[in-house]
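Data block below; observations after.
As you look at this complex, bear in mind that one protein chain is not there, while each of the others sits in place.
After this line comes chain A, so read on.
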């Protein structure tokens, strides 16, 4: 595998052209190692005898004539028990054991080998039919999710087939290892003559197979009221978070990573800040898992490709993330991939395309930007797995539009492929209304069905109407002043404010309110709606009374005062304000 069979011909940044010696070939997507430093690369185009390679590390010093070692296998990631709790680079190589600085003259992170072992418990017997997806046993990896050892897909794919009969239609389990401690490369079974190890290599660009797609109306509970109430997504759905710098994309996605009710979280820092990565890793390793009692980090996989790391590994990191998610989906779990930011990935595509002389489309992006985006977001879905279980991959991607321009290509194309768009608004962020999710510019294609499934249906409808009406009136208020409006309209403006400040605002920094479970979300929304109803009633019944002068503070502070489970506190706050309204109306409760 390590024979030099080619040479470098041209180097322009991450773009390297190579030629192979006579008689040697390489296929598209195959991995090659370049130069003495063995910079990993991938064949992305073949023209005549010249192969174009995308290099995944710094190519400084690489010269024409330098040796090339083809790997004769597609660029693939090592999937296995070592993933959970780990931090990896854009090619899924562990960063934990690597040095303070990466890749001297372009070498791979010199990670120390992972020597850990895990307890394997076999669950199948020799002689059992064992097609891909069959459960062979479990590994004790962490308390919150059980690591299931399955017969991997494609096990018999590359088997020589001299007789032309094809692989056995129903391979059987030949042998299975006894219970015991095993390392990640240990072989624990033999199926249809092929060894099954505790980890497998999977080509990152190839979606992992499943039986069929399922329709899913199970909401992904994010714990963020603005999303769960107004723009929910399904497990197996996808959402984009476009927003200018500083509007809160990272904070929002990190909140979801910490609190959503998926089983496994894949957090992908793609071309973003090193300090942010350090902080998120630090936080999840300290956070108690809301389920299971371990640490949240134990069921999280972090892929870190910060903006100072090689640009092309941003391109691969997106697929690596999807691959890892599918690996857990296939075990029957709900996995969530969070990519911050997909715009940096698209920039890597653009950079490479421009160096390879591809004809540019909009703003220099390659013409296949849309299909590349589709290929990523389409890896979301709820499926029936090969083992006949049910699993899902949810994809959430931040988009960083240049100049905050929502008409730029990445934002525009992404919208076509996602089920929801959570647009972050600069004005809201500037006014410190967090999360700055714009209710006017966001959408969720499955909102009605999901809100219904979560029991938020009627609440959602009312909130949406109230916000829309208040927005329509806002321009009028700017023009003529609030006092010039009739009572009914004044109440509508007030209602908008109460919904925004009492329900939608939610500080990620808050001890009590960073995460809002459904019960609290519903309680707050109901409390605010009850107060709004009473405001209208008082204004209608009691004539010209200054409803706005009532102290709504208790209601607006309820979200901070009530802990995640304190529904009673919310109700108290509501009652305080209702009483104040009644007092204003003259002591008697208006109807």
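Following the convention adopted for this analysis, contacts are C-beta pairs under 8 Å (C-beta built on N, C-alpha and C of every residue); 3 or more make two chains touch, one makes a residue touch a chain; residues count from 1.
Just so it is clear, contacts and distances are computed from a predicted model.
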item: Omitted chain (choose from "Nitric oxide reductase, NorC subunit apoprotein", "(2Fe-2S)-binding protein", "V-type ATP synthase beta chain" or "Branched-chain amino acid ABC transporter permease") - UniProt protein name; value: "V-type ATP synthase beta chain"
item: Sole contact to the chain not displayed, among A:113, A:129, A:195 or A:274; value: A:274
item: Residue among A:99, A:180 or A:458 touching the omitted chain; value: A:99
item: Absent-chain contact - pick from A:306, A:342, A:411 or A:505; value: A:306
item: Residues in chain A touching the chain absent from view; value: 6-13, 17, 19, 21, 58-67, 87, 95-96, 98-104, 109, 244-246, 269, 271, 273-275, 277-279, 281-282, 304, 306-311, 344, 347, 350-351, 354, 360, 363-364, 400, 402-405, 430-431, 509
